[in-house]
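Since the structure comes first, as structure tokens, the remarks are kept for the end.
For this depiction, one protein chain was excluded, whereas all remaining protein chains were kept in their positions.
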Amino acid sequence: MSWSRVVITGAGAVTALGVGKDALFDGLREGRSAFSFRSFHHERLPELPPLYGAFIGEFQVSDFLGRKGIRSLSRESRIFMCAAVMACAEAGLTPQVWERPSVGVFGASVLSGYEDYLRLFTDGLLDGVDRINPAQGPQTGFNAPTSQLAIHLGAEGPNITLTNGGTSSLDAVAYAADYLRDNRAKVIFAGGVETLSYFSAREFISGGAAETAQPPRPFDMGRNVSVLGEAGAVFVLENAGEVRARGGRVQAEVLGYGRAFEPPSSLHALERASRRAILEALREADLEPHAVEAVYASAAGEREADAAEAASLFEVFGGRTPVYCVKGAVGECLGAAGALQIAAALLGLTQNLIPRTLGFHTHDPASPALRVTTEPLRLTPRRVLVHALDVGGSATALILAAPEPL
Amino acid sequence: MTGLGVVSPIGIGAEEFWRRALAGSVGTSEITQFDTSPYQTHRGGEVVAFRPELYINKLDAAGLSRSTQFAVAVTRMALEDAGLLDSDIPSERVGVCFGIVLGNRPSAERYASRLCRERVAGGVARAAVTSHDAAVTSRAPAAEFGLTGPNLVLPTACAAGNSAISFAMDAIRAGRADVMVAGGADELSKTMFMLFNSFRSMAPLAVQPFDRHRKGLMLSEGAAALVLESDEHARARGARIYGEVAGHGNSADAYHMTAPHPEGRGAVRSIREALGQAGLGPDEVNYISAHGTGTPVNDLVEAKAIHTVFGKRVGTIPVSSIKGMLGHTQGAASAIEAVSCLLAIRDGIVPPNANYEEPDEDCDLDVVANAPRRLRVDVALNNAFGFGGNISCVVFTKV
Partner (left out) sequence: MEHEEIKQIVRETLTEILELEEDEVGDEAHIADDLGGDSIRKLELIVALEKRFDIHYAPEEAAGMDSVESIIQATRNHVRSRT
């Protein structure tokens, strides 16, 4: 198969560290984390204890999306769309002039539509089914953010939503890259979004996923559980030839990816999935492990998943490659997690900085010793690996390269 | 395409489904799974006599939602049909992807309704959280059968089955897998019933695709899985081949969340792209398996799109929607319809468009009215349109 080069030309993010990629970068650079308690309400159902996590603050959505047409949008649709609008601006693209069928949207989420789904259901139970607001219906679908963005931007090309736990948004970027390589689209907005709300918060509070009110500790000896986060992050991916033609600026190039699954019967199974995905990505990018100069890891402070990842990273890369875990700062953002890891990688590739991993203090003697960053590293990696591992058994690895002359 | 599996309101197993589809069996009836008295309509398509224990050995079937049980069942059937169950091909070269509309979400309805009834404070059991994780729809079949290749779920609304087939085709073409199990699965849900009730778009008595007096769709449940293999892989092991997935087209209307573009903009482009990828022209299509939900607007726009693409040839291409018999099986719909296309290619007969009483002059198509039609099918087009303007069309060819 012919191998068109695929590049990232724009990034937009809404995270607990603020609105915009710059707010995220500033937060990461300054070593800020954003964990707090938030209470989620339902007008007619019992109150919940506050949930500890990394939450997106209030912001003026209409600044990005205009005032009309946003009233019925779910929160995740709004956040995904705002991130995409920022990415579009950064890439220097103008929706009014692009060739609409050549522009696609690939979005990922684990929980999108979940709140609206259960709100519609409980409204029906509490008020009677003939009192349901039909305008809320379309927001119950997983694909609402992706579809709403396509409508907003007039992106008539391929429109894909996928869901695959913590690897979801890496999978979206990877699949988008395949489409661009085959010249089936010229521009694709790819990323993920995750928000929390009354019904999902209720589950996570009782579920034990966030019982401790402590920031997460990726790879640390004292780690216990991950802490959930909210985020939306979207990238503009383009065919390199098109970028050259329009004089666009490249932030990174997608060199390859790998994807694997193992039934999650044991820590070894997770480790195997992780290793296979990484080796596959290296093979596709035609790189030896030592060519990878930084790893943007999946670790969120979970006991098992972090141990499995540490084992596979050590086996492939040894203990000298710097490893950074963005989830120490922004939490476990599920379907948006991989996208935030890519954003962190762009900070390295475009601004020469690998931040300190928040929450990592003491190496876990039960795991091989990785070089998890304990202070900001001023270096310019040329090839980096972004790796996502989900305890459900899925792993995806993506290799990015610093911009080179096209 | 070397293996097929179906769970549907008109039968379990691909052959049983096909026999009853050709007989024009209508599988929609009064819903028994929940009380429909508060709603304007009361009918839908339920899978009856489904016994998960027949298909699920390794995993705990009771811990899986109904739609995931369907997904495991059709995966078993498709692998068995392909001669790949317990085969010695490397598991990491075999992947799984399913499409869904809502997937496991109905599992959360139970606790939400308890919450409304009892207003209990505090949380729910951890099991309730993982039970509605959509990713399980593809992970469970992979875990049951030890398939460790690419694995993910595509929730692209009602286009999801075709989206999954497209993803599988791409994965094999790019050399990421030798074999993919692709399909769709969904179960009936009260929430979806409430939603379509609020749209006032469900038919009270019968689903009548393309009929002048069509009144709407009916919600149904089911699943289908198809085994895709690279040509070399299938031939090397002497597999029986139903047909080839020759091309797919995926695009967005980018118009409205529920209404299709009035001229079927995305549908036209998806059909053309699928044909283009297959290296075929509109003149070579023998059969169109329509999305045909039976709502006034969907069928009208689909007919327009078919007219735009096929022009003068419209009168000579048989079109049928099997949703008159099955209702709308949501994420499973286009996967089941894909099975139907492949069996039509195999047997030289296309399934009927049931409940068709009076032609609609605005949907001027060669509708396969009420009885199957003998016909050599070399090229079949499978249409799927979803909410959000997600559109996916796939072309199957005879090998």
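Note that the chains take the letters A and B in the order they are written out, and that residue 1 is the start of every chain.
Just so we're on the same page, contacts are C-beta pairs under 8 Å (C-beta built on N, C-alpha and C of every residue); 3 or more make two chains touch, one makes a residue touch a chain.
Source: prediction; values computed, not measured.
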Touch partners, limited to displayed chains, of the chain removed from view: A, B
With respect to the chain omitted from the figure, which of A:Gly31, A:Gly92, A:Pro134 or A:Pro289 is a touching residue? A:Pro134
Of B:Ser198, B:Thr293, B:Thr308 or B:Asn355, the residue touching the omitted chain is B:Ser198
Absent-chain interface residues of chain A come out as 67-69, 71-72, 127, 130-135, 137-138
Can you list where chain B touches the absent chain? 40, 198-200, 256-259
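Keep this in mind: only the chains that are shown with their structure count from here on.
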Using mean CA coordinates as chain centres, what's the chain A-chain B distance in Å? 29
Going by the contact rule at the top, pick out the chain A residues touching chain B in the complex. 1, 45-48, 100-101, 104-105, 110, 114, 117-118, 120-122, 124-126, 128-130, 132-134, 137-138, 140-144, 146-148, 150-151, 153-165, 167-168, 171, 175, 178, 184, 199, 202-209, 259-264, 273, 276, 390, 392-394
Within the complex, which stretch of chain B touches chain A? 38-39, 92, 95-96, 100-103, 105, 108-109, 112-113, 115-116, 119-126, 128-129, 132-136, 138-139, 142-143, 146-157, 163, 167, 170, 173-176, 190-191, 194-195, 197-199, 250-258, 265-266, 269, 273, 386-391
